[in-house]
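If you scroll down you'll find the structure; I have some questions about it.
Missing here is one protein chain; the remaining ones are kept as they sit in the complex.
We call the chains A, B and C, going by the order they appear; numbering starts again at 1 in every chain.
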Amino acid sequence: MSQPKDFGFNEDISMLKETFAKFLTEKQPINTLRPSLEGTEDPYHGATRAGFFDKDTWQQMIQLGWHAVAVPEEQGGIGMGLVAATALAEEIGRFALPTPLSTTLQACFLLRELKSAGADQLLSQIATGESVGLAIYGQQGSLNTDSTDVMHDAGTLTGTSWYVTDAQKLDHFIVAANSDNGIGLFKVSANQPGVTLEPDRIVDLTRDQACLVFSGAQAETLCEPGHGEPGLKAALPALLTLIAADIAGAAEWQLQATADYAKVRQQFDRPIGFFQAVKHPIVDIMIQTDATRSLVYNAACAFDFDRDDASRCAHLAKSSASDTASLASQCSTQLHGGIGFTWEADIQVYHKRQIHSEFMFGDGNWQRAKLAELI
Amino acid sequence: MSQPKDFGFNEDISMLKETFAKFLTEKQPINTLRPSLEGTEDPYHGATRAGFFDKDTWQQMIQLGWHAVAVPEEQGGIGMGLVAATALAEEIGRFALPTPLSTTLQACFLLRELKSAGADQLLSQIATGESVGLAIYGQQGSLNTDSTDVMHDAGTLTGTSWYVTDAQKLDHFIVAANSDNGIGLFKVSANQPGVTLEPDRIVDLTRDQACLVFSGAQAETLCEPGHGEPGLKAALPALLTLIAADIAGAAEWQLQATADYAKVRQQFDRPIGFFQAVKHPIVDIMIQTDATRSLVYNAACAFDFDRDDASRCAHLAKSSASDTASLASQCSTQLHGGIGFTWEADIQVYHKRQIHSEFMFGDGNWQRAKLAELI
Amino acid sequence: MSETRLNNEQQEFQEFCRRWLGENRPGPTKTPLPQAAYEVVDEEHRIYLSEWQAKCYQAGLIATDLPKEYGGHGHTGLQQIASAEVHRAKVPYFINWIGLGMTVPTLLAHGTEDQKKTFLPPIFTAEHIWCQGFSEPGAGSDLASLQTSAEKQGDHWVINGSKVWTSLGHFAQWMLLLARDDKHNKYGGITYFLAPMADPGITVKPIHKMTGESGFNEVFLDQVKIGDHLRVDEIGAGWKVAMSTLTSERGAGVGVGAVAGESPRLVMQQVINLAKDTIRNGKSVWDDPIWRDRLMKMYERTEAAIQNARRTKVKAINGGAMRIPLQSKVSGSEISQELHHLALGVLGLSSSLYTRDTHAADDGKWALGYMNTYTGTISGGSSEIQRNILGERVLGMPKTK
Partner (left out) sequence: MSETRLNNEQQEFQEFCRRWLGENRPGPTKTPLPQAAYEVVDEEHRIYLSEWQAKCYQAGLIATDLPKEYGGHGHTGLQQIASAEVHRAKVPYFINWIGLGMTVPTLLAHGTEDQKKTFLPPIFTAEHIWCQGFSEPGAGSDLASLQTSAEKQGDHWVINGSKVWTSLGHFAQWMLLLARDDKHNKYGGITYFLAPMADPGITVKPIHKMTGESGFNEVFLDQVKIGDHLRVDEIGAGWKVAMSTLTSERGAGVGVGAVAGESPRLVMQQVINLAKDTIRNGKSVWDDPIWRDRLMKMYERTEAAIQNARRTKVKAINGGAMRIPLQSKVSGSEISQELHHLALGVLGLSSSLYTRDTHAADDGKWALGYMNTYTGTISGGSSEIQRNILGERVLGMPKTK
């Protein structure tokens, strides 16, 4: 099957993206986030940070149906594809939104690949407003799909899932666990017995992260042992594309914020944007960001319309995105001068989110190694 | 043994470098080179290019003793070390001098490691003004010391040496040849029976290059079969340092020429050096060139005073130099604008020499791989 | 890969193009063609390429969508198909690339009815080869500082000055000429002319490039006489007209025929193949993870350029009409330069071998191509100037002048 020329960006999806962006413009998520950070700043003495998200905003998003964009109609969702989900992910990144939506979208695309009763059930729960995340990493943080530190035996889980994104915001988790028969995927819920959430103290202010420690937790099977790896592999292009879209959106914000600052900040009797040492690096952020954006749209479209090409396109998108996260963060902070490294400036909030995203689901090197196998 | 703080740059060597630079300033080698290129320019129809060098200049250099700087006193030379030879190599690069001296200096440091009667004999010949080069590459151009395409059997050579630098300028060659007992090193002369020189048509205007084809050529043994690899390995730090010094010198010329051009070329009613898009890349050439220069001086000094550390220092120098060759060439051509890509501008002569040097004795990747083994 | 949904007429025309190009592909030249149209200097090549272009025009692959009164074929929505098929068929380039790419869009937008009727048809047939006389020795990046003067004398103009980097100047019948009618008005004192190269006051002198090629020229204009009917647009409107011509050069204008050469995707694939075929230190360059990583970084950029071009036409996500098109020149030329340098690295020492060396990979095209990429990053508005334009026009930063 071949891709439509317009990246699948039809009227519906354009409208979805626009409406979502307008909603977030009104919310200004960082202003809501700030109070939750108070007292946590000091790296030596600061208080523990809760996994903040604005619950009212989340309820409104549920009412507007955005949580269920990628849930199939059979499970009570809207049944849109990755092009639509990617449009949302890009805006989430652009507004640095703390939200259970990011991981829930990831979960949808993984669950859709599993084609099991358990998976369909969990998709239905998402449709009713419950949130889900992925617990697939071992301590090494490798993306090798067989690297979990959790064991499955007779319906219970033991061990630890590491680097679980937004864990404090979520109702349920999809856990990758090993057994004699190979990797399977299992559902556990946040507050059930045998599941302990141990929050990480992380750099990123807009997400939270935790270890999930399982001590004989009852787990519902989403995907039988031995089928977890193919399931994760099939969903991987979607996961890569969603995180790359988040980076692209955040980079676009970094670009515009830096260009805007360069127009107003005066030094040597001129706006600093007059100087090529400022102007040209900002242009380079744009060139790099546009490359990532185009590769992201292409990857989303490939997943929906040309699945055979989806892996190649997704590795391209995340490879480019990882470099964009790094470049846009470096330049945007540098060109903001002293302001750029203050806590008060929003530019630092994005910088921290970006260097977190840069390494999620595999860094650039890893993407390119996988890509080379497909060429 | 530890290095002297001053990189071994004592009075004698400072004077040597200064005198040599002054000599070349008077010669202006590119002006002498230009007439030899006439009629060879056109890539589709141009005449074959002879391996030009200025024979009068070479005779004067011999009279001044520079050809024998690295020949031990026992063999009638001056008996200086790599610090001195590197000082000459840097100036050769800075003046883009077509000369048999570059390869002859290389040969000296290889021969000095061999400690054989044949090697000493050849060093004596160098002292009397004969020139020597290395014929150590196979067609792959690998620096693996076992990759020659020449076979040795009962005192004769058969096969081909590739990428022999400045072959048309030289009297003798040190040939790496394989046999059942491993690699040995052998001397052949340019005009002897069984040796055919097949010139390459190359990009670099300041050097020549050829295949040496051997059909049962009589060869004098410099180093017995099986001892060639250790000999080459021991000399390698010197070879890397000499080529890195050549690059550093050429880069310094590229830097100064570009800065000078930026001071006089006017656009938008100002010298273009006013604009940061011109000024800052030139500064970056300087920063990169200074890194290479410092690593080169360090590598030469390590070879003379702290041999255990010589390999590490030499790989560092050539790794840095390869990147410098590329950066300085790219920027210097770009910032010269239209002038930069004309045949008439000397900047192109350096550009071509540098992209030749960049890949000599192993590119940057190769140096860094070797370096990592030593850390 | 993406595809348009074609209507019936378009589908039929596409089939025709494929069939025609398959059947009419010209044979080889005696000596190899240069890599790009701007390097053609041999008379053999001129004749060969002119005949080929004329043939393509007769077949309807050039000027496909233009009105018949200007020599066009009068179709609608078929030019892009013809151009894509010419590209895909990897046939020789069209020699009259300046005529097709610059004179045609300029005259369509700014020419008189007479100028269009007179000048367009012989462009399509390559009877009139065109060259461009914008740059001067003292006016490169700062194009508007040009000094060639135009003095009105009755119904004609007298031109004095000199131009540089004039591709095809040695073959051309006509030149797009910028000259200064007013010394006291930098941007508003320039007028745009169509200059006959046959004028006895014009001398053309080849420039040798670092590659050794000599497709560029200096052009000296000494008391050249140009009738006022050869002026384009108003007196003093030359800068405005030239900017629209340069925009066409940057690919944002209306196409009248593929100019082509090899696509970045194809060149990238060639470099990957080169890496697979090149053995060094006991294994193929492709099998070295570091080289593979560098190649994939480059591959990523070439793919991004393709997806960028695709996104240009999708309004919801293109970030504004000019944001991506204005990037294409700087990105394209820099990608090409780094890609060629990467190819040299893949070849290692054997990258030293140039054209007509018997052992050179691909007859030395990588070294030749590498050097020619500087034409891309320097001329037609250098990368530095492009970044100014992007910062100012797209991001709204203050003008660095």
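The definition used in the following text is that a residue touches a chain if its C-beta (ideal position, glycine included) is under 8 Å from a C-beta of that chain, and two chains touch if they have at least 3 such contacts.
These numbers come from a predicted model, not from an experiment.
Across A:Ser2, A:Thr128 or A:Ser142, the single residue that touches the chain missing here is A:Ser142. Shown as candidates are C:Gly22, C:Pro67, C:Gly227 or C:Pro289; the residue that touches the absent chain is C:Pro289.
Listed for chain C, the residues touching the missing chain in the whole complex are 288-290, 293. Within chain B, the residues in touch with the undisplayed chain are 2-7, 9, 13-14, 17-18, 255, 259, 262-263, 270-271, 273-276, 278-280, 282-284, 286-287, 290-295, 297-298, 316, 319-320, 365, 368-369, 371-372, 375. Seen across the whole complex, the unshown chain contacts chain A at 40-46, 137, 139-144, 147, 162-163, 200-204, 209, 211, 266-269, 272, 275, 277-278, 326, 330, 333-334, 337-338, 340-345, 348, 351-352, 355-356, 359-360, 363, 365-366, 369.
Here is the rule we use: only the chains that are shown with their structure count from here on.
In whole angstrom, the spacing between the mean C-alpha positions of chain A and chain B is 52. Residue numbers of chain A whose C-beta contacts span two or more other chains: 275-276, 280. For chain C, residues that reach two or more other chains under the stated contact definition are 384, 387-388, 400.
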